[in-house]
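The complex appears here without one of its protein chains, the remainder shown in place.
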Amino acid sequence: MAKEMMLSGCAAAAQAVKLAKVEVICSYPIRPYTAVMMELARMVANGELDAEFIHGEGEHAQLSVVYGASACGARTFTGSAGVGVTYAFEVYSPISGARLPVQMMIADRALDPPGDFGSEHTDAMSCRDQGWLMGWAETPQEAFDNHLINYRVGEDPRIMLPQYVCQDGYFVSHISGKVVLPEQSQVDEFLPPLRMEHRLDPKKPISHGPQIRPDQGDVMDLARAMAFLEVPKVIREVIDDYGRIFGRTYPPFVEEYMLDDADMAIFIQGAHALTCRHAIKRLRSQGVKIGMLKLRFVRPWPTEDVAAALSKVKAVGVVETSTSYGGAMRGGNLIHEVRASLYDLPKRPLVTSFMAGLGGEVVKIEDFEYMARHLAKAIQEGRVCKNVHWIGLEAEG
Amino acid sequence: MAIAVQTQELPTLKKVRDLPKEEYYLPGHRTCAGCGPALQYKLVAKAAGPNTIFVGPTGCMYVANSSYLCTPYAVPWIHAQITNGGAVASGIEAAYQVLIRKGKWQGELPNVIVMAGDGGAVDIGLQAMSAMMYRGHDALFICYDNEAYANTGIQTSPTTPYGANTTFTPPGEMIPEGKKTFPKDPPQLVIGGHPAVKYVATASIAYPVDLMNKVRKGLNVKGPTFLHIHTPCPKGWKFPEDKTVEIAKLAVQTGMFILYEWENGEYKYQHTPKEYKPVGEYMKLMGRFTHLKPEHIQKMQAFVDARLKAPGMPVEIPIPPPRAEA
Partner (left out) sequence: MFVIPKEKEVPFAGCTPAPVKDQRMMITGNWRTYRPVINHEECNLCLNCVMYCPDACWQLSEDEERVVWNNEFCKGCLICVNECTSEALSKAHELDFEGGVIRLDKPF
């Protein structure tokens, strides 16, 4: 019998890790993801979960420990936030290149300076080129589901890639939502034990990661690029299976909300999509033809899905909860990939962006109304007044 | 039903003829001719046997051994970053604990050995090494000490001796001795501060049977253990490549390197010279010291003397700081 509980995003993640029968966990405390590790520590101590729970000496060590453990064929879990994510940076590419399906939970947090415990996507987004899967959850339920889905996709023998499973710090990690927990038998059916051919085993010795010649560098890189070409197909298969087994499903890559007859769209990922839904409903009741496109995977970026969905509208407002200083649009980083996705369309919508939720700020319904006004103005004038708006800080108000 | 994890007991070697014939560090690696660390690796691998997993942080024993796409390791080996040898080994040991416990892998717990250079052990890798010692993983951490960052072209590391010429400590008018600081003492960093550690030892390639027995002891003792192995580097220390073992022996005979075991609070010494030769005899054989003046040699002698209490009681605990002048 499926069980329904009110769980925070951290607690939901811990439940997923437990049901996935993870074997090696490496912890280190940093706000706001620590609660998942406290929960797992409790589960290991009272026998609910049979796993090695290792106290890493830092985030870099966390990733290094799971690198070693995963290389032996154990299912691993670790996590971090903010500067912890960036401290571990050295190890991300080695894990990805070694094709180890490590899973890292990121409850995002603004990067220093200065100290700011609030949510911001920049920490994880800074790692998006490291060859890991990456995507955000909007609710604790989605976080729970994403953890299981990512294990299955990452451990697929066609893929063998690590995954960042992200959720907004505090808005998801700390605020409880309804989570339906499946039976262990359902999870066992969905997620078979990890099988890894290239593992460290004295009975079948290999040398894992010798030096390559410089002229082989491109071949190594291409191998990962090619794996990423396979990922979307596997994600679709896995999401189908998820729906079949658990009776709960998601659009694999992007969720269209009231988009079909919309003139304008808000493009968004993560927790603030929840507020956005309410804003969309309110704006619709006022006669504004607006919809939302919610992104579920940053990596692999669903280029065709984004293009197909946004081609329906005349103007797109990208909500940026991360920064890309000096980037092409001088704002965040989602807008670059949205524009790239739209580039080949015969008729491209106008695209602008809104820096919102930075530093842990709440994104209010009024902010979405502000965005809608700007999008309407852009449609009317046939051009955006600028590429990046900083919500609440703009001169014109 | 959890399966108990068994570990091996490797027997002590009494004489040279006892040395096992099997090689697990095979011919065919790109290390320099006469490479001290390569010799150490061969002896360690021989002592450890087939049920072993090596962790190779970046360094000569990674790059030179694995160029290109080929290694000399007959046992499983994995690359680690220079920063995280201890952490990767911790993960491997933990994985095997849980895999054996759950019946997913059958056999005795594999020997997990980190093969870190001096940088990967007590400089950039210090944090990970210490954490592995603290957490109590059943693994052996070996610091092969060629007293420099050799693979990047000989730069100073925390174990580079006072007065050594490296590319980051070149002698010149402003700094006549080249290297001004005295080195860290790797085994002493581990001893006393890590309650889970029951065995720490130093070894030298000049005394292979002693080295191999210490490796086996380190593997037999439950929990984390640390071995500091002195491995002269012909390229870095600038001496002819056939003199590697000779120089290693002289290091012990002059007191520049002291062979001992520390087990549960007790020190035991090996190959203690009856009379110590002057350090000058050792230093004059190496190009890295040829720029030194007599006052620098005296300073080195004073440092070595301060570490040696008296013949028969070689190591003064804690190691006193070097005297300000000779």
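Some observations on this one:
Chains: A and B, in written order; residue numbering restarts at 1 for each.
Definition applied: a contact is a pair of C-beta atoms (placed from the backbone, for glycine too) under 8 Å apart; a residue touches a chain by one contact, two chains touch by 3 or more.
Since we're looking at a predicted model, the values are computed, not measured.
If you put the hidden chain back, the residue from A:29, A:97 or A:251 that touches it is A:97.
The omitted chain makes contact with just one of the residues B:10, B:55 or B:75: B:75.
Only one residue from A:34, A:207, A:269 or A:323 touches the chain missing from this view: A:207. When the whole complex is considered, the residue among B:10, B:38 or B:148 that touches the unshown chain is B:38.
With the whole complex as reference, residues 97-100, 160, 197-198, 205-210, 212-213, 215-216, 218-220, 222-223, 226 of subunit A touch the missing chain.
Subunit B residues in contact with the hidden partner, per the touch definition given at the top, are 16-17, 19, 21, 23, 25-31, 33-36, 38-39, 42-43, 67-77, 205, 208-209, 234, 241-246.
By definition in this document, only the chains that are shown with their structure count from here on.
Taking the mean of the C-alpha atoms as each chain's centre, subunit A and subunit B sit 43 Å apart. Touching subunit B in their complex are the following residues of subunit A: 23-24, 26, 50-52, 54-58, 60-61, 64-74, 76, 90-91, 94, 193, 200-203, 205-213, 216.
Residue ranges on subunit B touching subunit A, taken from their complex, read 2, 50-53, 55, 62-63, 65-71, 73-81, 83-84, 87-92, 94-99, 101-102, 104-105, 107, 110, 127-128, 130-131, 134-135.
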